[in-house]
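Missing here is one protein chain; the remaining ones are kept as they sit in the complex.
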């Protein structure tokens, strides 16, 4: 087996060196009644070529193919990824290294993450970003737990129901055993969260809004910040599409205390939802309550600039049960990948790209409304929006799928009141000719 | 444009620094009547995504696809290539470096090529191998020119007609302007070259045989060496399938003075015939007559082992018109790639793999003969052989191609006397089920 | 040779990536919502390529050399699996599509669930946790949900001093109070220690097995019996599974819940900190508590089944680090049952060989039969005024990544070495020679160690300054 270097002779000699007669001897400390019966029930080994063929066969079963036009977002976004992003992030020195516990041997990872933190903080308009968390959903859960740590003696958080339903599920999973209360905030006819409920709530640690939210609607964060802060709570903003901040105001500008969400859009493949990237940033005063790893700049004994993991007194391996989180890794390579993407795109490019998403999305939105669809929410959107159709849309969607276009998803499963409402997403990958096809299929 | 870093401001400032007013000013030394009219007649620029889509469309037009079973060799061979070969040879430090003129910055390339030379010399059973030539065909031409330099005052070479027809064409191209004479040696009923003609030829510098030859037949090199040497000539052996030497005796063992051929089989994709790799080795006494680059071991000023380009007094940039060849590059990355492949395969692996090729090829050969085909040549073969069919094979081949099997090529274009004879190649990639399909289609 | 930070480079107006052409008219936008876009540097493609190529050159990975980081299982990461995970048809699958559009990827997940159950001897698996620590969290959430479903309130959890460091934090996140247990002089947890601590308020125990001393908890069945008979559950931290694949059966050991680290045992690359994957495996009775959705197979093919009412719920927006799962699946398919077992046997052989050859050179606090790793200390070097840190840093100058140091806490000045099975004997011998040379230097010229490393891009970094005056962004 090509991954196991030992020749039979070497095994013999090594066993002799340690005074054992065979390999089984090495396991005398394992009692018989803890042992496996027979061989592991997994299939026989495949050669590289057999496994490649198998993967090819599996790939061939996938009906939505790379050249399809997928007008679906809802937490994961199809964007172009430059070849350099793939090839640089794939360099084995990045790929096969561990968490940078020995900074002298890991300046590449460390500088890369320091730059990621910087770009993330700038993108979100906040003072400091961490080295990343698992994904947007758990980042939001960690953000709310952080709020509960900061706003002492509070045991409640409020979460907009326009936050991605899966994110809300993860928040519930994280908060359930410790008995924190989650209050749902409704959304209005414009698709924005209704904050009028806030006034009556005591002991509120944090309020979570997503913008653009699950319906693609941009929340009016600037107006949300005051009532949230007046209620003594922190404003925690979530996002699934950070590209929006190339065009719209960022959370920090609008008064967010913590911003957390998913970074997949920034150069990571959709890949059935993972590997993902939890981006996490906050105001500077809260840095010591932050979960996750942080990279900081320092100097070596000769005064040269260098980077290290820092503020680890917040973390599990030092603070153990008093840690700010149990997290001990980050999504290192995903963070690096998005940093490479952001570097290749640049500030000017990000703005242009965000514009492309917005304009194309508005084009489809206007076209479908012109073809008779009803826009469900009136609020401004970025690259997603919700429509209701007069006739049954499912057969139209089926016809489009046969032509290589996946036209939206239905919302009834997550929002019974939105049954027969369809969430569309349009990115720069959607070509005008595909959008026109959708519009003409819908037009009666 | 992402490959052009200059901002308009930088261009202005740089022009100012050199005292020019605009970019056109830089070209005052080019007379007006040497200038281009208008813009270059090439299509408008494509984005990365447009070009990727275009390549996808072009790929979709290819009717013989990667999962087809291609039973065609004739100079290029489909073998499995491990992922590590691709990923290591693709490391950008190898890929984007130049010829190692500054050895202190190129020890990777240099050690890699030194190892390639060593593995090649061992594979071919000769004392020394160069850093590679363009391809097998030009390597044979260079081998014959080298023979003409060594065997002074000779102006003739003899080349077996069982050498790959394209190789013979290239030899003719190289030798034509200098008026050297090429004598064709016929092949016999066993598919081996008939050397009886040699006795009558004067002034013969070299005799070229290919083994396994174009018909897949293994020449009896051991018996050829004496008559060739008796005629005062050098034995130059060519090859297109070096894998054969994992099983059969190598050229050096059998008395070859120079061995040259194509290395594509050893880890390079078929890729429409290129990039190719001319492997070239000879007996030690001839090293100073060798064409091409050579890497040698030496030490640095502190005694550390290191590698440099050496014996460059043979070469064009020193000797100019007296050089052993005009070659100033090699197929560096291809040579490195095959070295990686040979390292991954190892001696034991090479033998096993050669066996797999031989056994599968014999299986198809026996199966088709059993199904009524006639074996055209009686000599031993490695992974290729020539058959004649009772009925017209073309329609059978067409049916097989529709089932994803490309069954051989017809030889009439190159050898009119072999019209309706078909050359088959079977490598380790051909699965038994495909071979059985071919056999059952042929069986009357 | 230094490389500037990204924003110290570039010029406004450069572009490192293609932009699609505008095909549709520009749409109006509410000006009060409009921002200015972030202050990112603008670079050309070659700027970006060189920047990250240089950064990579300052990094050490498994491909660079031996990485004997104890408890991290830095084995070879097959290149093939990276390519398979990047298969375009797989990498483009959107997770919000219907099951019929996703059969291929669901198949991979389903098979991996089956494989991991087979390897652990447990019954049901969720692939959702994105890392080992999230797997632990899943386990603790399952503990909490289990007791809640039974109407019991249990607040304590037993954690031996040889467990992994994340365990107390994971337990605390679920509201449990960790109760530390001392291991014995043989490095093992005694049944009596557990029996003495087990009570009606105790939810169970979190064991690492083999533990962080590389020693198998031979009393595990009896310990599990004590915990079970006290109404508790047994959590097995499977981070050290690389020692016992096909050899020890977690189910038979009495473990109820266990997470695995696919980026350790199953060879997926660590990526400088992630993405990993920490699937959680449970016995049948706990299956309803697993996070959902999971993949099931029926006549219609593969489909995603949401968690039931007892499920702890989602831990990830979708299915965890799917591209990591693909790699682990590919690794298991490449290895097959025999090679998986042989990998464990050779991992243990390598660790024992290193232990034998380094005994005497370094102090070995627990001279016990050990499995995949061994723990030394700097006791013998105290005379020279040289510490574990100095030894580690000097090893860097010899071209090795240092072992894990100062962990486990139960050994002062610990040096924890895990070679893994993918190192050949020659490489182990060279590592031994390097370590012996360092120890010799500690005697002859300890200053060499205290000054180390000297052959790296930067020398010892001032970590105190980094923490006192945090500079976390540019």
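Going by the order they are written in, the chains are A, B and C; count residues from 1 in each one.
What we mean here is this: contacts are C-beta pairs under 8 Å (C-beta built on N, C-alpha and C of every residue); 3 or more make two chains touch, one makes a residue touch a chain.
Keep in mind the model is a prediction, meaning the values are calculated, not measured.
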Where the missing chain makes contact, among the chains that are shown: A, B, C
Option from B:186, B:232 or B:273 whose C-beta touches the chain left out: B:273
Full-complex contact with the absent chain, from C:79, C:94 or C:459: C:79
Contact residue for the chain not shown (choose from B:102, B:196 or B:440): B:102
Positions on chain C where the hidden chain makes contact: 1, 9, 11, 14, 44-47, 49-50, 53-54, 57, 62-65, 76, 78-79, 398-399, 422-426, 455
Sites on chain A contacted by the missing partner chain, in the whole complex: 1-5, 7-10, 47-49, 82-84, 87, 92
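Here, only the chains that are shown with their structure count from here on.
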Top-ranked pair of chains - ranking by C-beta pairs in contact: A-C
Inter-centroid spacing, chain C versus chain B (mean Cα positions, whole Å): 46
Per-residue multi-chain contacts in chain C, two or more chains: 12-20, 45, 49, 53, 78, 80, 82
Touching two or more other chains - residues of chain A: 48, 80, 82, 92, 344, 429
